[in-house]
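One chain of protein is taken out of this complex; the other chains stay put.
Here is subunit A:
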């Protein structure tokens, strides 16, 4: 009896307390009310099911038959919808969540570049950006095939690029082209110039006009082989430039490296103990205004001042803030013997000269002098090397 669609309409389980159940039942069915599953649980109480819309009629009948009715259970779609209606904001939240999730999942959040060895990641990202792809762009707004073509045109070193979207991630797979060596342009006028000061020992000139000879002293920046081909007219003794070439050649020269180093015999050795205090102050109209101040109890100390401009909300104001760090220092008087002093000075000089001399040069000569004075020792180190000093300079 209508139980199939009763769920959609909504049904109610009612409990009735009455002494006149038979009259009540007869009245209900005579009024055309659907009623089913009537079950007597004790002498006066009975449970039955009706449709939700019949509840008012049942109430009237109950009044006539002097019975009390009570709703025990509500079931059906109508009640569910009613319940949901009371939880509007909750449902709104769920819908909002789904929409947001969908929206966010349509955005590229990560760009993963694979396969690049010499081309920097930034360069690829930059050219992606020019084509409208960056972190935060929508996926459906981009035409990946078109972007691929554009990038291939932009970056010549790429032979293949493949863009694919994997969820919120953009995968960029690239294959690099091995570029042909740069073409040597022989028409471009190029001079060969000295890198360092020195005396020329060897000079090989393949192309161009050499301006120096072996044995000449050249200075840094001096042109060794000129790209101009000069024709000297013997009759008039006039020189004129016939043409300019890309000069070729190698020039070797003797180069000096010289280092002086002093060491005093008596000296004060200062070592920091590790204790320090930090003061901060600003200078306004020449007055110091301390922000932080500690008392300086140190006997000997190093003071380091660090000056910064004060900025408020990103604007620089003409006030300097100074951070002052005061380190406690132990002072020790040390006396060196002459031998010790020489040893220290030599060691320092050696370190210094090693920094200056480039690697892979031909060492010709070493000279080492020491001068002992009243209270200090001087050491002079001189290294003579032979090395290539020529390099190309474009005009």
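Methods note: contacts are C-beta pairs under 8 Å (C-beta built on N, C-alpha and C of every residue); 3 or more make two chains touch, one makes a residue touch a chain; residues count from 1.
What we mean here is this: contacts and distances are computed from a predicted model.
K.L.:
What is the protein name, per UniProt, of the chain that does not appear here: "Putative hemin transport system permease protein HrtB", "4Fe-4S dicluster domain-containing protein", "ABC transporter substrate-binding protein" or "Sporulation protein YqfC"?
P.N.:
Hidden chain identified via UniProt as "Sporulation protein YqfC".
K.L.:
Taking the full complex into account, find the residue in A:7, A:36 or A:109 that is in contact with the omitted chain.
P.N.:
The missing chain is touched by A:36.
K.L.:
Can you work out which residue in A:12, A:25, A:172 or A:190 touches the chain that's missing from view?
P.N.:
Of the listed residues, the one touching the omitted chain is A:25.
K.L.:
What subunit A residues would touch the chain not displayed?
P.N.:
Considering the whole complex, subunit A reaches the absent chain at 1, 21-22, 25-26, 28-30, 32, 34-40, 48.
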